[in-house]
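Note that one protein chain of the assembly has been removed; the remaining protein chains are unaltered in position.
Just so it is clear, A and B label the chains in written order, and each chain counts residues from 1 on its own.
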Amino acid sequence: MDLTHASMVEIAQAVRSKKVSAKEVANHYKHRIEKLDKQLNSFITVNDQAETEAAKIDEKIARGEDPGPLAGVPFGVKDMFCTRGLKTTAASRILGGFVPPYDATVVARLKQAGIVVMGKLNLDEFAMGSSNETSAFGAVKNPWNLDCVPGGSSGGSAAAQAARLVAGTVGTDTGGSIRQPASFCGIVGVKPTYGRVSRYGIVAYASSLDQAGPMVSTVQDAALTLELISGRDERDSTTAEKKVPAFSKDLSTNVKGMKIGVLKEYMAGGLHPDVEKTVQKAMENLKSMGAELVEVSAPLTEHAVPIYYLIATSEASSNLARYDGVRFGHRADFGNLSAVELDQFYSRSRGEGFGDEVKRRIMLGTYCLSSGYYDAYYSKACQVRRLIRDQFDDVFKKCDVVLSPVSTHPAFKTGERISDPLAMYLNDIYTVSTNLAGLPGMSVPFGLSKERLPIGVQLTAGHYEEQKMLNVAAALEAVSPVKGEKPHVI
Amino acid sequence: MIDPKTIAHIAKLARLEVSAEEASRYSGDLSKALGYFEQISKVDTQGVEPLVTPSEMQPFWREDEAKREFTAEEMTANAPEKMGNLFKVPPVV
Partner (left out) sequence: MSFRGYEAVIGIEVHVQLKTASKMFCADATEFEAGDNENTSPVSVGMPGTLPVVNKKAIEFSIKTGLALGCEIRKKSVFARKNYFYPDLPKGYQISQFDLPLCENGKISFKVDGVEKTISITRAHMEEDAGKSNHSGEYTLINLNRAGMPLLEIVSGPDMRTPAEAAEYGRTIRQIVRYLDVCDGNLEEGSMRCDCNVSVMKEGSTKFGTKVEIKNINSFRFVEKAVEFEIDRQIDLVERGEKILQETRLWDPDKNKTFSMRTKEDAQDYRYFPDPDLLPVTVTDAMIAKFRSELPELPLARAKRFVSAHGLPEYDALVLTSEKELADFYEATTKVCNNHKASSNWIMTELLRELNQANKEISQSPITPEMLGRLIGFIDEGKISGKIAKAVFAEMWVSGKDPDTVIKEKNLVQISDAGAVEKIIDEVLAANAQQVADYRGGRTKLFGFFVGAVMKASKGQANPDVVNKVLLEKLKG
């Protein structure tokens, strides 16, 4: 069995039927990480207990117990998820050596399903970035071209998955942080409906926008993972009391009669020709498979980036107040506490602990919420947010799934855009509306640029309509012109 | 628009020590970003209720049951400084 390229489902089946032991699988991937991650820097922490934990799954199987549908599948976890007993950093100095005494609900559910946590994956600090260059643990490289960024913020997840250092990963998406790196690295990334997946134990960036989801190699793996992590969590009162569909069992490539919306504003100008070609090709394919293309419109798109940044930074400025050096995390070295003034105690610890982009966003958010500016910025942004959501509700009256680019460009060069924050923010133009409206969205690989950089197409569905989106993705995956293409690192 | 004095005020509110170099850079970055974000003032939002979270649904509430799932040692294990099971900070009075 080709362990390196096997899907999650194939690995789990092999482990469950004792064709291969979970420990052997863990060992195989451990070696891959050791051999390849020096080039990628996709891991922040490697779990040195992985093989021991895998052996426990083998024991379970030996005792005749059900080891779960993902038995022995080696997983990478974005370092935004708290993992019991395993250091969690959010790629920031501020968390110091924080070791959570609890698992994020997503991690707990995946462990319950039998995964083996291989380690914690790199990201932009606090998921604030679109290139994985803001990490306190160094930038991540794109396995397709080491001079390029893997995208962000879940860049480590995308890179590790594309290079097959793990068989599956989970990421988080606040404004495109799953979909954009998935597109840049040629993997499948799903951002579920807001409220579908618990946020408990995920380091908060922007509470009303954050959602966790799978970043994996196939649509089938994505459907299965999503199914396992979804559903109400008594620790997160923003999760919905909705029945979780059997996404993987119901997965179908039949798109006949489906209405595929093409957003006028997303196809207008500024698109890299290879990106445009990829989306066009996906349209043609869907049409030839019997889907109907309809043009739809979301005129407020031009305001989506400002709205997103105003809301996300406002929430972040409050969410990140808990990093104060009192109960956990980094504390500046003061020597003698008795001579320290409280304001200085906070300011220095936080000033040292947070990186440049995080500080910039905290400042921006603090400003937006401060006396005299709240109405013009935060409150106004929330009003426009409602209009954006309403606009998408209308869009999904006219179509089942929207097809669009994920990003204007394929992966760009490391260092190319980091010096211009606003230009970097504008990269998120096609992904942020999905989060603002709370919709499910995903990226599925469908092209390669002339420079052999992956290009994904984005699918967006109505609230809680993940199945429709996954089905369209499965249909595209089946006819994908880039099937079997692999990054050169492998 | 966001002058260094404003930056100093925000930095104090946010408890962030910023150097003079950072302050001048943030002043430029924030002015540029907010200058661009100003465009939203053009959107007519008269009478629109702000949307705080996209999941506008019936909330669920917890039953009032006490549980003890963690020890005080576990809760203070990550503390930079502590005394017994109490968190230790500079004198605040």
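List of remarks:
We adopt the following convention: contacts are C-beta pairs under 8 Å (C-beta built on N, C-alpha and C of every residue); 3 or more make two chains touch, one makes a residue touch a chain.
Just so it is clear, the structure is predicted and the values come from calculations on it, not from any experiment.
When the omitted chain is restored, the residue from A:Val9, A:Ala182 or A:Ile202 that touches it is A:Ile202. Considering A:Ala104, A:Val190 or A:Val432, the position touching the chain not shown turns out to be A:Ala104 (whole complex).
Touching the omitted chain from chain A are residues 80-82, 88, 90, 95, 98, 100-102, 104, 199-204, 206-208, 234-238, 314-315, 317-318, 320-322, 324, 326-328, 337-338, 342, 346, 366, 369-371, 374, 378.
Touching the omitted chain from chain B are residues 13, 15, 50, 52-53, 55-72, 75-76, 83-93.
What we mean here is this: only the chains that are shown with their structure count from here on.
Our note on geometry: chain A versus chain B, Cα centroid distance of 22 Å, whole angstroms.
Residue ranges of chain A in contact with chain B, taken from their complex: 96-99, 101, 194-195, 207-208, 232, 234, 237-238, 240-241, 300, 302-303, 306-307, 309-310, 317, 321, 324-331, 334, 337-338, 340-348, 350-352, 354, 356, 359-360, 362-364, 366-367, 370, 376-377, 379-387, 389, 421-422, 425, 436-438.
For chain B in complex with chain A, the touching residues are 2, 6-7, 10-18, 22, 26, 29-30, 32-34, 36-37, 39-41, 43, 45, 48-55, 57-62, 70, 74-81, 87-92.
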